[in-house]
Structures are given as C-alpha cells and as structure tokens.
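Then we have chain A:
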Amino acid sequence: MLSVQNLTVSYGMIRAVKDISFEVQEGEIVALIGANGAGKSSTINAISGILPYGGNIIYRGHDLHRMSPDKIVELGIVQVPEGRGIFGNLTVLENLRLATWQRKNKAEVAKDLERVFGIFPRLRERVKQLGGTLSGGEQQMLAVGRAIMTHGQLMLLDEPSMGLAPVLVQEIFDVLKEINQAGMTILLVEQNANMALHVAQHGFVLETGKIVITGTGPELIENTHVRDTYLGG
Partner candidate 1 sequence: MPILQAKNVTHYFGGLCAVSDFNLSLEKGELVGIIGPNGAGKTTIFNLITGVYRASQGQSSIKLNDVELVGKAPNEITDLGVARTFQNIRLFKDLSVLDNVRIAFYSQANYSFWEAVSCLGRYSREEERIADLAMDLLATFNLEGVAEEVSKNLPYGLQRHLEIARAIATHPKLLLLDEPAAGMEPAEIDQLMEFIRWIREKFDLTILLVEHQMRLVMKICERIQVLDFGVTIAEGSPAQIQNNAKVLEAYLGTEGVR
Partner candidate 2 sequence: KSSAALTIPIGLNAELTGGLPVVGASCKNAALMAVKEVNDAGGLTVGGKQYQIKLFVEDNGYKADQSVAVQQKLITQDNVVAIVGPNASVMAVPASEIAESSKVLMISPWSTNPNTTIDSKTGQPKKYVFRACFIDTFQASVDAKFAMNKLGAKRVAILYDLGNDAFVGQSTFFKNTFTQLGGTITDVETYTTGDKDFSAQFTKIKASNPDLIFLPSMYNEAPVQIKQAHALGIKVPFLGTDGWSSQDLITLGGKDVEGCFFSAHYAPDIATPIAQKFIADYKTAYGAVPDDVAALCYDSFGLLFQALKTAGKVDRQAVRDALATIPNYQGVTGTMQFKEGSGDPIKSAVMLQIKNGKFVYYSTAEP
C-alpha cells in the first residue's frame, strides 16, 4: 500500500533520516519505534508532505513527491501529529468538522461523528469547549477523533500515547485495533514500544535515522536489543 524507498530527510546540514526503506501492507498495523530524535516524526512528516525529502514515497501507485499535504490527504493518508496539533481557538466540534473538508457526503460525516463520540464520550461532553483548554488526554482523543473524521485509508499516528493516563493508553490502543479491524491501515510511531508491538503485525526500529531492526511484532518483542532499550527489561 505504502512503499518508502531510500528516504532521506535533512534539516539544513543535519540529516535526520538516512536512506531508509520500508513498506506497509494494506490492513496492517505497522509500528515504528525508536528513541527521542531517532527520526520517527521526520519520516512521518515526509510522508504527509510537510517536509521536503530525498528518495521516493509511493502510495497505491501514486508518487507523493512534491505533493502538497492536502493532496496527500485526498489520496487517503491522514496523520495524527505529534503534540496533537489541536486548533486551540476552535471548539471540539469545529476541530472535528474541519477534518471533513474534503468529504461531500453529509450523512456519512454525521455517522462518523456519532462513531467518534461513541469511542470518546468525553468529547461529546465537551463539544462546545475550545480545543486549547482541553487537558492533554482530551486533546489526544480529539486528535484521533479528527483523523477518523478525515476518513482516510492509511493513518499515520505520531506517539498517540504520550502524556496519557494508563487507562486511556489502553483505550487508545483498543480503539486503534478497532479501527484497524474496520479496515484502516495504521503506521504507528511510538515510544511505548510495549503497547505498540503488541498490536502491530510488523515493526521497525529506528536509531539515529537508520532502520536497525525489522520484523514482525512478536519477533521484535523477543529481540534482546529491543527488550533492553525499548521494553524496559
């Protein structure tokens, strides 16, 4: 579905991502794990068209090079950005509605809205509250909710569990599994490798801009290096 070939991302002189290649198959959850500054977000942002890059990214036969973010969304790639990226001056409802910019079918939008509120009842309570005043966890729910509203086929998630209460982390991962089963392909960037690798079919470990280990979820969980640094022994 998504094929990343020889991706390189640089910030001025610094190369954050160095020539990595990987693939995501339709219907999978793929985990991308790595320490702080490994280049995970850079990879994701390159796919979403926010960052210029070298190499090729092919999505369902479309070359994404030089495509603007909105065109990429149109193709069906949605991102839940790191730090959530909630629009603080918009209400919860407006945040959700904005994500449906490219959708014409009102009835489906309404259905998806109900679905989001079903998954996150807290959001329903807060529909009129400004996004900026939500707590961290509430914002994360909203961010995932927004991605659902965009109705893409491939969801890129950048550290969805950051700053969330344990119960919510569980919930979010449950939700991810659920939407995955409903047909969404997911590329998951996580620090919480434990959770991520348990839901993922495949995983990659990124260290200082390079993919160092590749494997299926269970394989990675068994890997000693992964156990030591990312799963906490």
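Quick note on selection: all candidates are chains of the complex that A comes from, given by their letters.
Operating definition for what follows: contacts are C-beta pairs under 8 Å (C-beta built on N, C-alpha and C of every residue); 3 or more make two chains touch, one makes a residue touch a chain; residues count from 1.
Owing to the predicted nature of the structure, the values given are computational and were not obtained by experimental measurement.
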Neighbour of chain A by the touch rule, complex-wide, chosen among 1 or 2: 1
Chain A residues within the candidate 1 interface of the complex: 35-37, 83, 122, 133-138, 140, 159, 162-171, 191, 193-194, 228-233
